[in-house]
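Only a single protein chain was left out; the remaining protein chains are all shown in position.
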Amino acid sequence: QDMTIGFSQIGSESGWRAAETTVTKQQAEARGITLKFADAQQKQENQISALRSFVAQGVDAILIAPVVATGWDEVLEEAKEAEIPVVLLDRTVDAPDDLYLTAVTSDLVHEGEVAGRWLVDEQAGAECRIVELQGTTGSSPAIDRKAGFEKAIAGNDNLKIVRSQTGDFTRSQGKVVMESFLKAEGGENICALYAHNDDMAVGAIQAIKEAGLNPGEDIKIVAIDGVPDAHLAIANGEMNATIELTPNMAGPALDALMAYKTDGTVPPKWIQTESRLYTAADDNQAIYEEKNGLGY
Amino acid sequence: MIRSTHLPLIVTLATFVLAYALCAWQYPSMLSLRVVANLLTDNAFLGIVAVGMTFVILSGGIDLSVGSVIAFTGVFLAVVLRDTTLHPLMAFALVLVITSAFGAAMGSIIHYLEMPPFIVTLAGMFLARGAAYVLSTDSVPITHEFYDALQQVYWKTASGGRFRLIGGVMIVTFLVGIMVAHRTRFGQNVYALGGGSATSRLMGVPVASTTIGIYAISGGLAGLAGIVFSLYTSAGYSLATVGVELDAIAAVVIGGTLLTGGFGFVAGTFFGILIMGLIQTYIVFDGTLSSWWTKIVIGGLLFAFILLQKGLTWASTARRKVATGFVTPS
Amino acid sequence: MTDERRPMLQAKGISKFFPGTVALDNVDLTLHGGEIHALLGENGAGKSTLIKCLTGVYRRDSGRVLLQGKEVDPTLTHHSQRLGIGTVYQEVNLLPNLTVAENLYLGRQPMRGPFVDRRRMNTQARDTLRDYGIQIDPAQPLSTYSVAVQQVVAIARAVEMSGKVLILDEPTASLDHEEVQLLFSVIRRLKDRRLAVVFITHFLDQVFDICDSATVLRNGQVVGRVDLATTSRNDVITLMLGRQLAAQVRAPKPKAGGNTLLQIEGLQKTGMLNRFDLSLNEGEVVGLAGLLGSGRTETANLIFGAVKADQGKLTFRGKEIQLRNPRDAVAQGFALCPEDRKTDGIVGELSVRDNIILALQARQGWMRKVRRKKIEAIAEHYVRTLDIRLANLDMPIRLLSGGNQQKALLARWLATDPNFLILDEPTRGIDIGAHAEIIALIGRLQQDGMALLVASSEMEELVAYSNRVIVLRDRTQVKELVGEEITSDNIIRAIAADPQVEAAV
Partner (left out) sequence: MTRNAFLRRITPQLIILAIVLGLNVLVFPDFFDVEMKNGRLFGNLIDVLNRGAPTALLCLGMTLVIATKGIDLSVGAVMAIAGATAASLVVEGNHWLVAVLGALSVGALCGLWNGFLVAFLRIQPIVATLVLMVAGRGIAQLITEGTILTFLDPGLIHLGAGTVLGVPTPVLIWLTLGLFVAVFVRRTALGMLIEAIGINEASSRLAGINSRVLLVCVYVVSGIGAAIAGVIVAADIQGADANNAGLWLELDAILAVVIGGNSLLGGRFSIVASLLGAMIIQSVNSLILLSGMPPEFNLIIKALLIIAILVIQSPKVGHLLYILRASAPQPHPKQLPPLKENLR
């Protein structure tokens, strides 16, 4: 049967976001679902009104990638009342969980931990002064990934974060801030960089090169998302590790929805996507090739 | 009595009706009361700041700080209600005082230091957002039975749409705004400033108090909008409502108020808001626009509406030019 | 006048410095209730500045102001308004975006409860303005009406404001004879209500017509306070200028010798000007006479291309030319000194120097900048020949006094040495000294073979320099006076003449 699903996307602020949008559209198409797409330009108010419009339109189901965790109760209630199942993508909300069908997300804190643990193992007790490139101040990935990483390195007093500044999740800011880190600390005194996303890491890599150091060797680099350029950097030995955040949240979500629609099977409240660690051990070149098509 | 100056207002109204008709014709389900209710609810906070912005723009100024002030208000309320036992109403009063004072401060700087509003309020924008960050970076949910109570205040239509309290607040704000702008001395002084501050000074308009008053109102309404927004999302978030000032300005302009000041109507802004909301709704109903096309289309429609306004003001002034034969730059 | 009565307003030792100028130097002014007092002086003497110091527009640097013996110190105009001092400042200072009524009552609107009572405001406004002889809809935006009307509204507003003192800074500059008479009757009424009235103007006959006494300023200092009943016109002039005014010898005008320069046929634009024809010879001065709103300014603007005409054929030196905008006109060697100095003339923030070379530079195009030496030369030259009073050439032109601004604008156009110069009210707001100079100047330009078209409201002036006078009425060319016919009476008759009679002729 043909379904109409509304998809409220945050925006297109990063390559990863663009990829998620592309994948979602592909997944919907593959299942013969008509997808109504609404880009919220990074504004929660737009997402809320988009949801309301979807409800008013009477779609069969709603996918939403919430820009922030809070503030969804009211509109979700309206959806529930109109008996439209809602599935959350890549971020949960703190609303009573009977208001949505399920949430397909990674665990942001966990991602941070993975990154942290990787560094702990990598250093194996050796002294290491870490600099951190945070995401956009106040955004939940920035907060959780920071928390996770700190949790993981806690207790290893050979590792300590000496500087932490926001790079707004963007390449250029990543580069600018890394430059100032290099000046302020002196490149040789920095042993590792932890970036909240790959874009910033890629920017930082260039800054490190321009400072006459070898990214990946002089300064170890771990970041999160697993965008193609990161894999390429790893392949070129300029970066050490990235934790993949799959852009394919829609696949599982749509499966759950179809199942629910057809024979009412209620999915678990949380479908966690794998946060896989990629290092030089993997064939990054190949991954790069394959991912490049996804509109990162 | 209809004056040539009423024209823009009428046009905006006509445009809205026409646009809505077109939308409804393409997507009949847009004709439901539910959509109307949504328009009011979802644009409540924007409408309220837009009223303040109208006053500012009528006086020939501009206020870029409102978006940040809304965010600050939200965070402030959330933090206060989380960390203290203060009753929300008290918190509301407190925050309204703070934001009005903030506006008044900007107004004083603008007047006494003779600095351009654009810059002063730009600094204000950084300051308010910065203050929000300092209060709390991550988003703070507001859980207070009083909030739940307020959120339960609505009139439910048959179609399931809800006319919520905040929509009502917006409408009341507009009504008050209209009265103040067009029926009080203060309102007249606002228009006078828009006509030329040097001249109004010579004519004995209390420029200082008026300027300060205007920005205080704008700040205060931004505070009110912040309260409404916190009711709307029952949370405070320092990254919220980025760039809302531009939406507000756009709404005011579409509503037929001239950015050069002196000409326009608060009521026009109301329809400006509805038109903006309509654009959003239409795009969602359409649902085929990619992220980038969304931006392009919004820009395009904005342009279309401005052009329409332009055409009409031009038509009316052209008639006047013939009547008096004064040389005005064409 | 018996001076033991306590004066209504008394200013003692007022001084005002501006960077580069001493605008007022220890000036005294005494006004009595029921007295109409003239404030006289050349352009730049400090009249407007004195007014602005009295009414709190400027902070004075020293001196005291006593209102009915009590020391007052208005720091804002609405203070002085509350004190009962109503003022019309030199340039029309009203708000074009508000309605006439709103302008009239701004700050003291009739209220119903907390709200402005618009209906009452409008009716009151209509009645008030009727006393000044204009019948207009006060609910329309002020910008709908002409300078004249706006001036009248400004005066009305000031009168309404003034409980004790009324100050009028060159209110009659853009008014017609009738309107002036109306104004005077109002002023006399106020005089009977024992108000003190300050009247600034450069029209001496108006001064002698209505004023009782006068204070004369020169270069910011009081050079005399005279009782007009017992003073002769020439004494006043001498006092103002500090020299005898070269007796207004009317040198026999040079005959319009040269061959045809410009031919205008059927120039017209609906709502502005009906068919206008004119053939102009080199070295000829043609005057444009008419009442306010008769379309002189429109004519000037249409010829200059400032406003695009619906139709009309211009032949310049034998070949037809198209003027789509002022640039084309300037390119042809046309020049226009506009009527409204403030909005169409000066570029306020720019230095006097830049203002003077602006037109020349514009014609040369932005690539070829006029050489600094040449700029200096030109500026110096005109400041000297036109005797423009300024602190230095670098001061923003907006700081010049009204009359000096006018001269600077004249300089701007003479610098382009045009072969056809249009002057719209060239002597508006100019002191007698300068007035004579400008008339003389027109004569000289004419001798140099320049053709001039001069729109003016002053008959004597037109008579003085015109070879021909074209009379406009209701935007139509109704009569042309040549040679000996040109007398004030004839012009006035032509202006006043009843259309029917015209038609019969």
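Which chain is which? They are A, B and C, in the order written, and residues in each are numbered from 1.
By our rule, a residue touches a chain if its C-beta (ideal position, glycine included) is under 8 Å from a C-beta of that chain, and two chains touch if they have at least 3 such contacts.
What you see is a predicted model; the values in this text were computed from it and never measured.
Enquirer: Counting contacts across the entire complex, name the shown chains the missing chain touches.
Expert: When the entire complex is considered, the left-out chain reaches A, B, C.
Enquirer: Among B:78, B:131 or B:240, which one touches the chain that has been omitted from the display?
Expert: B:131
Enquirer: What chain A residues would touch the chain not displayed?
Expert: Answer for chain A: residues 11-15, 17-19, 21-22, 134, 137-138, 163-166, 168, 170-173, 175-177, 179-180, 183-184, 199, 202-203, 206, 210-212, 229, 295-296 touch the chain left out.
Enquirer: For chain B, which residues touch the unseen chain?
Expert: Per the touch rule, chain B residues meeting the hidden chain are 62, 109, 112-116, 118-120, 122-124, 126-127, 129-131, 133-134, 137, 198, 201, 246, 249-250, 253, 258-260, 290-300, 302-303, 306-307, 310, 314, 327-329.
Enquirer: Footprint of the hidden chain on chain C, which residues?
Expert: 17-22, 57-58, 61, 304, 306, 325-327, 329-331, 336, 338, 343-350, 354, 358-359, 361-370, 391-392, 394-396, 398, 412
The rule is short, and it goes like this: only the chains that are shown with their structure count from here on.
Enquirer: What chains, if any, are shared contacts of chain B and chain C?
Expert: Where chain B and chain C might share a partner, there is none at all.
Enquirer: Using CA atoms only, can you tell me which chain is the most central one in this structure?
Expert: Central chain: B.
Enquirer: Determine the centre-to-centre distance between chain B and chain C, using the mean Cα coordinates as centres, and give it in whole Å.
Expert: Roughly 44 Å, centre to centre.
Enquirer: Just curious, how far off is chain B from chain A if you go by their C-alpha centres, in Å?
Expert: Averaging C-alpha atoms per chain gives centres 34 Å apart.
Enquirer: Mind pulling up the chain C residues that touch chain B in the complex?
Expert: Residues 57, 76-78, 81, 89, 93-99, 102-103, 106-107, 109, 111, 114-116, 118, 139-141, 143-146, 157, 161, 270-272, 295, 297-298, 301, 306-307, 338, 340, 344.
Enquirer: Touching chain A in the complex: which residues of chain B?
Expert: So the residues of chain B touching chain A come out as 27, 29-30, 32, 34-35, 38, 41-43, 45-46, 133, 137-141, 151, 160-162, 229, 232-235, 237-243, 277, 280-281, 283-285, 287-292, 294-295.
Enquirer: What does chain B use to touch chain C in their complex?
Expert: For this pair, the touching residues of chain B are 1, 3-5, 179, 183-185, 187-189, 191-192, 194-196, 199-206, 262-263, 320, 322-327.
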